[in-house]
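Before I ask anything, let me first share the structure, which is written out below as structure tokens.
A single protein chain has been removed from this complex, and every other one stays in its place.
Chain IDs A, B and C follow the sequence of writing; residue 1 opens each chain.
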Amino acid sequence: MKNEDNTFANNGLLPEEMDLFCNARPVPYEPYSIEVVEKFFNWMRANSLWIMAFGTGCGAIELNPLMTSRFDANRYGIQVRPTPRQSSVFVIGGYSSVKTLKRIIRSYEQMQGPKFVLALGICTINGGMYWDSYNTIKRLDHYIPVDVYITGCMPRPEALLSGFFELKRKIKAGECDGANRYVKNLDWYKDNQKRVIKKWDMPDYNW
Amino acid sequence: MVNELLNPIIIIIVALATGFLLPIVDKKNKSFTVVLFFMALIWIGLIALNGVVNFSSGAVAVEVITAGISPPFSINLQFGLFESVIILATTLIAIMTAWLMLDQLKENVSTLVLFLIWVMGIDGMIMTRDIFNLFIFIEITAICSFVLTGFNHNSNALSAGFKAIIAGTLASSFFLLGVMFLYYQTGTLNIDDMVNNQSLITGVIGHAALVMVLTGVLIELKPYPINGWALDVYQSAPSGIAAMMSVSVSAAYLFVFYKLLPLFQAWVPMITLIAGLTFVVSNFIGLKQTVVKRLLGYSSVAQIALIIMAITLLNGKVSVSLLALITGGLFLNHLLAKSALFWLAGMLNKTHVAQWTNLKKSPVVLFLFGCLLAALVGLPPFPAFWAKWELMMQLATHQQHGWMLLVLLGSLLEAVYLLRWFSGSLNDVKDEESSSPIRINTVTLWLSTVALFVSGFTISHLMGVSITPLFAPILAALFLLLFDELTGKTKAGITCVIAVFYSYDILLHLTGINWIFGLMLLMGSCVFILGSMYRDEQRRGYFPLLLLLIMSLGTLLQAKTSLNFFYGWELMTMSSYLLMNCGKNALKSSFIYLIFSMGAAYFILFAFALVFAQTGTIQLDAMNTISQYQTLIFACFMIGFLIKLGGLGFHVWLPGVYSETEDDYTAILSGVVSKVGVFGLLMAGTHLGQTINDEMVFYVLGWLGVITALLGALMAVFQEDVKKLLAYSSIGQMGYIVACFALMNHLGWVTAMYLSVNHLLYKGLIFLAIAGVIYRTQTTLMYKMGGLLKNMPMSFFSALIGIIAISGVPPLLGFGGKWMLYNAMIEKGWYFQAGMAFFASAIAFLYLFRFIHTVFLGQRKSEHKELVEAPFSLLIPQVLLIIAIMVFSLNAKWLIQPLSDAVAVYYPSTLTWTGTFLQTSQGYWDGYLVMNVVTGVFLLPLIILLLVSTTTKIQKVKQFNIVYAAERPDKPETTHVAYNFYAFYEKALGFWVKPRATQFWNSVAEWSHTMGSACRILYTGNGQTYASLIVLFFVIIYFV
Amino acid sequence: MEYWITKIAYYLLTVSIVMVYGLLLSAVIAKTMARVQGRVGIPLYQPFIDIMKNFGNRTAISHGIMFYLGPVFRLAGGLGTLAFIPVIYGSEMFSNFHFAGDILLVMYFIFFGQLGMALGAGEGGHPYSAIGIARGLAQMTSYEVPFALAVIAVVVQYDTASISQIVAAQQGGFMNWTVFTNPFAVAAAMLAFLGMTGYAPFDVVMAPNEIPIGPATEFHSSYLSLMQINRAIFAGAKLVLFMNLFFGGAGNLIELVAKTWAIYMIPVIVGVAFPRFRVEQSVRFFLKIPTLIGVLAIFYVQYIVLK
Partner (left out) sequence: MKSLINRLTEQFKVSLEKQTKSDLCFIRVNKDDAEQLIRHCRDHESYTHLSFLTAIDRIEDNKFTLTYLLHNYQSHQSLGVHVELDRENPVMHSLHRLWGQMATYQRELKEIYGIEFPGSPRLNDEFFLEGWDQIPPMRKEFSTVEFCEERFPIREGRQSTDAKQTMKVEIYPGRGE
């Protein structure tokens, strides 16, 4: 999995594709050295939650009412961005099949840190009603770090909102270091991912 | 004794005596026969040569009357300058023909005898002053012709000979009958006496007599429609014989016609008409020809008709020497070139035009072939060029405008089929038969070609033009041709050095606008030649031609007379055409270029002739004294120069040429050669602009300019081929220049020149950059490139600077052009034109982005992974150009001030400078300050970003690390957006750019060919038809 | 030297004001639209937070030098455009560097940022970036036509291309504003403005549903912040330009705010009322009625105003 110079071997790629993908290993980022600054930025991160617009499961349907007049998540600084590069929150909308997991990993890795994951529904916790499905993963946190779980099948938008509040609280408190956890334990995560994703035709880390 | 031996009568005697001797000698010693035969011919030649030498130094013509008896019972000859020259020429042709055909001729001694007698008959026709003698000689010549036509017993030739006999018999019958009647009325057979006693030729008999004689002579001169038999002869006779028929026999008949012309004064208009008809129709039919010798036949017929036209139109109106110059020039040209082409056709033994391919394999043959065709088409420095020029001048002086147009139309048509032949011969066809090198005896061709050069030189000398600037380019090119064996890089170096010295020399002698253009064009070329070193190939012929091109630009810039200007123009056209053919697939498009350029040249020639008619001088400075037809003249100039520029409607040649020629040459073509059109516009403008009161022509030109700009830009948007894109972009840029020129005020002209300089800099830069890219990627299709920034950063930088400059975005110099453009247009009151120009410049962003994105940005193809930066020698000129762009961007004054001063000679300046602050009547612009502000506002965010970046880890990623809707991209080819980039724009506005101009010109070509076919209907190949046509012809002449 | 330092200081001040104003404007618009929909909407400081948050992102990627410089070009375009426009009439402090060039300079400088951005996005290698830019440029070509005609009409009307002189000529009562002296020009320009702002129906460039926000797809973190700042400044600059050319300029900050606010409401109102055009539809749209109005404007100036 690793090259000598601490880069990825990208074994999943064809030889002629090697040069098309970056094979560098990500490194964990440090918080700002001045605590006040870090706190200030954490406050801003908490108040500017940009959701990655990727409905990964049936729970994604609960995101739409969140933006309507009834719930108006906008007022909490929550808005949807169409590209992972610009988003900071990944809402996993419930069950995720192996196939979707691959896309989730790709998108998650393409998000820029600090990034947060909000897992929605019981399926992300222990498989829920899909506990014996041959193509649904059972524990999301084996594959990507999750900051907040919202249980239920399905959780209502109110539950989702309360999940966001919990996320905000954690961000402000500086507890949301999922991105760093992911990077630090990357090999473990990659092992888990590759164990279920048999057709790994992408680089080891999707920059 | 020597003088006795050189007496003209000896010609006849030698021929006859040898004729008798040959069969006798042949019995004894075969080889001696041949020697004797040639000795006789050479003797004749020497007599003629002696005559030429004597008479040109002022000796009186010799009158020979044999046997002391008065004509008609003796032979009455006159031997003067004309006669001796023509005899010399025909004899030389005869000697060379005989030499080439020797193998065939010497098989049978009677053929040799016939040939000799034939020559004697021709010479006799030329010399005799007795009309009955003339008949005899005509008969002798005709009989020999018939026999020689069919001497190799080919059935086609025999049938052609038979048709010729029918026609010849009819002709001589008419002639003899006419002579009879004339003798009856005048009591003399001497032509001079007959002319002097013209009053005696009266009544029906006199009329009939003259018509008969005239018909007899005309039939032999092969006018349309009674020349079907002649064409059959040309096609099927052995090519040497055909050559003789085409030039020597025709020469004799022409001279006969000239001698008899005083008798036919009443018919002169009709003869002119017939000749004119023949000239145009033959050339129309020539378009449809595919058989080489028949094609040459049509050309011969046309050339003879042209000479007849020149004689009939100008006889008595201009001095004899001038007439001799014109007709002589045309004739000599025809004689040398046509005979050599017939020989070549015979030696190569390729019947059809389509078989003439792969001549590149034999450079010498190609060179000779090209020279001969160029001579035939009337390109400099060959005699026909000078003769045609003088002909046009004289026709214009005598108000023969209709005939001028006719001559030009016919010449253009002739140029089309002759040059198509040439262009086809450059084709590389892979087949074994035609790809082997050609081994033929080129001595005679060399002689003809050298003779053509020399006679061209002589004629120009006789015309009194200054030789040095005109012939220096050709000599330099020929000189460089000697070093063709060296490597390409060395040759590029040599060329560059010569060009630099030459430019320096030229620039010392130029002032004003010419100096600016000199600096632009010559220095620009020198810079671009540096780029030519990037290729390893030897590139045979490329550099001499390049030098020729550059030096012809010098000729053009230096021109003080319209002749020099036109000469330079033609030379430039020719050399640029030949250079285009160094490209791989450029044949078709370069041919179109050549045809359009020929058309352009004829428009310019027409305009110059009209000017000459009014001023009586070819000095350019005198042009502003004209008082008539100013608008017409100006319009002709405009059309001529717009074709060169690629103005709307005339642009069809441009994209093809730009895309197919060698990549470094395209830079020269776009950067330099297209500016010549601008120079031409300014030339016309400076000399004629003041004389034109009617603003309409400028108004039209202005609209034409902005519409060109708009549609050029729009067409560029939809191209897949990068060089085509840039070509259309050039068309668009030229459109702005034309529009600015049409403003006809100070600011407009300054803008036009400023834009020209800009275009030279940035388009040259882009073309050089893309040349490197094409060199590395081996494709010109943009969708096959992409992401090359990583491999070729310097080329990218060049392209980037180029597109910023083109688009007119501040702070680079392009903005100055745009700014002045709008100011000038608003000042003039051309608001909508300004709006349209703005639209065009907005559209420019579309194609510029497409260009830089699809080539340098986006996804790189996997096969381009290993590419490296463009060759160093290609980068040097780019760096130079970038430096120039940067300097002029930083201080626009350095560029605008000299332009403004140069234009201020013609229009008072409306620009005011305060330091770097430039002001017009509406606007102001401080390029220096803008540059500083832009630098400032650029640095501000850059510093912010750099500072912020210090706290962030920025990972450099690869091309596929993109957000791709959570998928991974499949292949670079499918991820790179390039093909049909502006599909939606095409949906919106694509209907504006349907290829209407191309369709129009295609239909013109189609129509011309249909005309040709229609005219051909009369040529049934049936002797009876031909005979009845001749009779009909006679009847018509009789009653008209 | 001192003069230039003052000048630069004043300019930076103007930039800050315009930036804050532009960001507030976008927040207020969002808030207004939220209120219309019966929502509370974002807090007014939300745009500031978003920008700062993006600056505070701890990781970033770069596709190459042009990708890195793209946002810089973009912001330089906005800053430069503003730099050449006098913001407040008669004020030395808010006159910027308008003496460096006239309206033509501004019109062309508007392209500077777009070009740089296009290059940056191009190097990003994302197909949607290229498509977005192509769409934007295509739309740009056509809305520039009525705009150019309107500007030409104005230049002809006041016989000057200098923005400050155009403003000066409109002083002395609102009846002297171009909007009343040459309503056609203003109509054409305002229609063009709809295209320039990129709200519906002319929002195919960003089109989040089909080509995730087009050119900016790959940009994030600090790059995105710069672009967001530019969005504010550029919007401000364009508003000021339109105000100067057509609505008599502003004598003080309050007038500036009032007028630009009013101008900005036009595309916003149109934007909430209309669905999206396809590209070729919007290209054709501008070349029909708006261009015709532009032509009328020039005729109007030529034959009525100046006679």
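Some notes on this structure:
By definition in this document, contacts are C-beta pairs under 8 Å (C-beta built on N, C-alpha and C of every residue); 3 or more make two chains touch, one makes a residue touch a chain.
Everything quoted here is computed from the prediction, not taken from an experiment.
Note that the undisplayed chain, when the full complex is considered, contacts A. From the set A:R70, A:K99 or A:R169, the residue in touch with the chain omitted from the display is A:K99, counting the whole complex. Contact with the chain that does not appear here is found for just one residue of A:T7, A:S133 or A:S162, A:S133. In the full complex, the hidden chain is touched by chain A at residues 98-99, 102, 125-127, 131-139, 142, 192, 195-200.
The rule is simple: only the chains that are shown with their structure count from here on.
Mean C-alpha position of chain A lies 36 Å from that of chain C. Rounded to whole angstrom, the centroid-to-centroid distance between chain A and chain B, based on C-alpha atoms, equals 72 Å. If you average the Cα atoms of chain B and of chain C, the two centres end up 54 Å apart. Multi-chain contact residues of chain A (touching two or more other chains): 26, 29, 83, 85, 207.
Shared interface positions of chain C, defined as residues touching 2 or more other chains, are 57-61, 212, 217-218, 221. Residues 16-17, 19-22, 24, 26-27, 29, 32, 54, 83-85, 103-104, 106-107, 110, 201-203, 206-207 of chain A are the ones that touch chain B when the two sit in their complex. Of all residues in chain B, only 862, 865, 951-953, 955-961, 963, 966-969, 972 touch chain A in the complex they form.
The part of chain C that touches chain A in the complex is made up of residues 30, 34, 37-43, 46, 49-50, 52-54, 56-61, 208-209, 212-213, 216-221, 224.
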